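Of the protein chains in this complex, one is absent; all others appear in place.
Order of writing sets the labels: A, B, C, D and E. Residues in every chain begin at 1.
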Amino acid sequence: MTMVPPIEYDRASAEVRAVYDDIMKTRGTDWINNFRKALANEHPTLRRTWESVKQVMAPGALDPLTKELLYLAVSASNGCAYCTASHAAAAKKQGMTPQIFAEVLAVVGMANETNALANGYRVPVDARFEKLF
Amino acid sequence: MTMVPPIEYDRASAEVRAVYDDIMKTRGTDWINNFRKALANEHPTLRRTWESVKQVMAPGALDPLTKELLYLAVSASNGCAYCTASHAAAAKKQGMTPQIFAEVLAVVGMANETNALANGYRVPVDARFEKLF
Amino acid sequence: MTMVPPIEYDRASAEVRAVYDDIMKTRGTDWINNFRKALANEHPTLRRTWESVKQVMAPGALDPLTKELLYLAVSASNGCAYCTASHAAAAKKQGMTPQIFAEVLAVVGMANETNALANGYRVPVDARFEKLF
Amino acid sequence: MTMVPPIEYDRASAEVRAVYDDIMKTRGTDWINNFRKALANEHPTLRRTWESVKQVMAPGALDPLTKELLYLAVSASNGCAYCTASHAAAAKKQGMTPQIFAEVLAVVGMANETNALANGYRVPVDARFEKLF
Amino acid sequence: MTMVPPIEYDRASAEVRAVYDDIMKTRGTDWINNFRKALANEHPTLRRTWESVKQVMAPGALDPLTKELLYLAVSASNGCAYCTASHAAAAKKQGMTPQIFAEVLAVVGMANETNALANGYRVPVDARFEKLF
Partner (left out) sequence: MTMVPPIEYDRASAEVRAVYDDIMKTRGTDWINNFRKALANEHPTLRRTWESVKQVMAPGALDPLTKELLYLAVSASNGCAYCTASHAAAAKKQGMTPQIFAEVLAVVGMANETNALANGYRVPVDARFEKLF
């Protein structure tokens, strides 16, 4: 951990341990990643973001794999190395194959190209795209 | 069209018409959107990006709806209004419901939050995330 | 002007007028754009950015057209509508043709695509690219 | 290669070798960089992006050096380390001197500053910038 | 509202009204902005983001004005027009003067310039910056 010390379970406060325990139980794992260990330096943000991720990533109209692929796509597009690596791993656990991974990145690449072109030409939104629902 | 004049079918060159015809046939529609009409000012880019999108968005390991959701997620994350609107419309055509739309954006929002946190804390990638496949 | 009132020449302070005069003289024009009129609400930033732009965009190892194309490319890539429009106009004044404009945007689009792919695959920099000069 | 194994020429499929051969012939080199070796895990994206780059970067209204400088500028602005390093190397091969490199980055920096200012003040596009061509 | 219909108080569900009531009470106002009316199309995200913002923006080691200035700075830097406008208004309510607004944007502009330069030169982090706390 570069900016702040990682908070290991052994020296964590009760509030942090409670979140760590819930993460491990929910994820069915026995370890805590570096991201959580960094956030644990201020437990309200650790708890809030964990509760948020749990809610957002729970099965809904979209299944967990699709949600992880979306998370991965945004992270790759933003160039966030940590989140790209961690959500690619999470997606793999949900069933992402190498072919799916390649297709996700192909869409991400294409989207970034046409986003830049649409912005560069300053293309106005077509009337029929204005109202979605 | 703000930066360049939109190229309407009537005054389009043969090269542009060929792409327009293929777009309408492939998409099963009878119109061309503002993005294509802008790109048509230089037909090689019109053709190249159309052929690329056709390849990337074709059914593969991922179905067309999932691909459109990924495209939408990246476009929303990048703040590209045109692509957000046009790919939301395309996704809706593939079956995206209001609930799916809301869940996609919830993931996009959450990913942007944790991307920023991971970057701000400069969290090192965990060893077990280093190698994906 | 949305966030702050535009500062017109007539009601500008002496400090602002001095910058406005230098802009019009240097650019060989008789008007001030909305960007400068917004910055003029706080004259030190107006002066500082104008002096900086004047220095950066002056002919050097690169000619003024190339510099404007670079400015345009970055602005389009960032999705800044104002800067895309204003620097496209400036580039046109320096000789940018519709074909050049289209080629600039094609490169911008392609760069955004491969940037996203390189980030998504987390490609390590090749040893021979490590040292440039 | 972190996320996926690099595909070396020796164990590459015929489709991948065909692209590798074309890259080396076109570029006049005898090696393949890490980016291509990553993309080679899914050959359609390898081929498509290579064909696209070849088309986009070919001499046109703009010469190859200017195109590489634009590619470099966008990559640096996006903070893509891989593309910044690889396109800086490509630009150097086309004649980029240390002075040109510094001038490119100076423009990139200035563009990012004024992009942020224009967005922050929410400056409306001047009427005379609305129509470019 | 472009993509989804705004949910007005009158036709809002009990879950949405409960959040609206809390927003108005907490903020000491009698209206709901367009952002909340859009999110209200899916009440879990409305509630979650409102609870998160309430927690994050509450007085802590930093006072509310400073927090709003940070929110504004990030929104302006990201080019999010809606958030720039809404958080500038919120900051003004907390005491932001025109001079403070101008200074915030000057820092945002400068940060974007040097961010781009640091990325372009690929400057390695100095050893003494590696560990913050």
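Heads up, the rule we're going with is that a residue touches a chain if its C-beta (ideal position, glycine included) is under 8 Å from a C-beta of that chain, and two chains touch if they have at least 3 such contacts.
These numbers come from a predicted model, not from an experiment.
J.: Out of all the chains shown, which come into contact with the hidden one?
T.: Looking at the complete complex, the unshown chain comes into contact with A, B, C, D, E.
J.: Which residue from A:Thr49, A:Thr66 or A:Ser86 sits in contact with the chain not drawn here?
T.: A:Thr49
J.: Would you write out the residues of chain C that touch the absent chain, in ascending order?
T.: 2-5, 41, 44, 48, 52, 55-56, 130-133
J.: List the chain B residues touching the unshown chain?
T.: Residues 76-77, 79, 81, 84-85, 104-105, 108-117, 119-122 of chain B touch the chain that is not shown.
J.: Touching residues of chain A against the unshown chain: what are they?
T.: 2-4, 41-42, 44-45, 49, 78-80
Following the convention adopted for this analysis, only the chains that are shown with their structure count from here on.
J.: Tell me which of B-D and C-D has more C-beta pairs in contact.
T.: More C-beta contacts join the chains of C-D.
J.: Sharing over half of the contact pairs with C-E by residue number is what counts; pick that pair out of B-E, D-E or A-B.
T.: B-E
J.: How many Å are there between the centre of chain B and the centre of chain C, using C-alpha atoms for each centre?
T.: 27
J.: Approximately how many whole Å separate the CA-defined centres of chain A and chain E?
T.: 20
J.: Averaging over Cα atoms per chain, report the distance between chain A and chain C in Å.
T.: It comes to 34 Å between the two C-alpha centres.
J.: Could you check chain B for residues that touch two or more other chains and list them?
T.: 2-4, 41, 44-45, 49, 52, 56, 78-80, 85, 88, 98-99, 101, 103, 106, 109, 130, 132-133
J.: If each protein chain is taken as a node and each touching pair as an edge, is the resulting graph a line, ring, star, complete or other?
T.: complete
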